[in-house]
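Missing here is one protein chain; the remaining ones are kept as they sit in the complex.
The block that comes next holds chain A.
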Amino acid sequence: MPTVIGFEGSANKLGIGIIRDGEVLANPRHTYITPPGQGFLPRDTAKHHQEHALDVLKQCMKEANLTPQDIDCVCYTKGPGMGAPLVSTAVVARTIAQLWGVPIIGVNHCIGHIEMGRLITKAENPVVLYVSGGNTQVIAYSQRRYRIFGETIDIAVGNCLDRFARILKLSNDPSPGYNIEQAAKKGNILIDLPYVVKGMDVSFSGILSYIEDVAHKKLKSGECTPEDLCFSLQETIFAMLVEITERAMAHCGSQEVLIVGGVGCNVRLQEMMGAMAKERNAKLFATDMRFCIDNGAMIAQAGWEMFTSGQTTPWDETWCTQRYRTDEVEVTWRD
């Protein structure tokens, strides 16, 4: 029963987690939070990860109540993500693997989200909606690949939310999306926003520029409140996401849907997806902030699957890459 540790640092979260045969032994995380109105820059984020790596690692080992001898394999996020933060985390993982004398595995971040979702929810063969700050994809498994049926043709949904939160100067703590969700609960006027769905693909850049434009005007004239804007944005973009997911389910004949990625912990999105699933006699699987938001255990879990199916990464291939598509990975651990 291999015990695997995972290091995640592809964006503004540094997470380290340990998995042993489907059990999460520890999964601490430290988030780099910027002031309202500001996004996170690669350099500062990398610095954050370097500064906190050892503390988070210590906390992780302590929570799991393990010593280095108990670890069989070290995993790290190889990509996709932001260059500098990825590299700063990979350096830590490489050092630890060498110190502890265990093999290392580079993991695709998107696959981490999917495998963590499958582990926690026990969904068997779901259509997956992967929604985060950098990705928006509708995925289904077939013939050894997670195949991308639909995705955004411009910006990711989380990026759209984060940039909108910056316009309204909402807090980034714990995340912009979370604060939009709270504000939306108090909104009730539905503003007409562009709704752009193309088959199983979506586009958000038009909505963002439109709402950037109307936001100031409508707020100034008192036509609506910031809460109404948050409400309208959520209702519109989540409807688009549920629609393309449903199209993929109809197309694949699937009766299960799993939501993963940071935006996936949004309760309104889960509620809408649940209503869609119910109408089709399908089942919804979702998780909460602990496992939806980037974390170390998800990298450990995907790595555990790779490790037990016989894979490790040769030392001279333990680099990082900013672009790494979900469908590039050969899934050796599923039939």
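As a convention for this text, a residue touches a chain if its C-beta (ideal position, glycine included) is under 8 Å from a C-beta of that chain, and two chains touch if they have at least 3 such contacts; residues count from 1.
Operating definition for what follows: contacts and distances are computed from a predicted model.
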**Request:** Using the UniProt record as the reference, specify the protein name of the hidden chain from among "Diphthamide biosynthesis protein 3", "Exocyst complex component 8", "non-specific serine/threonine protein kinase" or "RING-14 protein-like protein".
**Result:** "non-specific serine/threonine protein kinase"
**Message:** I'm checking contacts with the chain that's been left out. Which of A:I71, A:V92 or A:M249 qualifies?
**Reply:** A:M249
**Request:** Have a look at A:P28, A:P42, A:G117 or A:P226 and name the one touching the chain we're not showing.
**Result:** A:P42
**Residue of A:N27, A:T236 or A:Q301 touching the missing chain in the full complex** = A:T236
**Request:** Using the touch rule from the top, list residues of chain A that touch the missing partner.
**Result:** 11, 39-42, 81-82, 133-135, 140, 142-143, 145, 147-156, 159, 163, 190, 192, 195, 197-201, 235-236, 239, 242-243, 246-247, 249-252, 271-273, 275-276, 279-281, 323, 325, 327
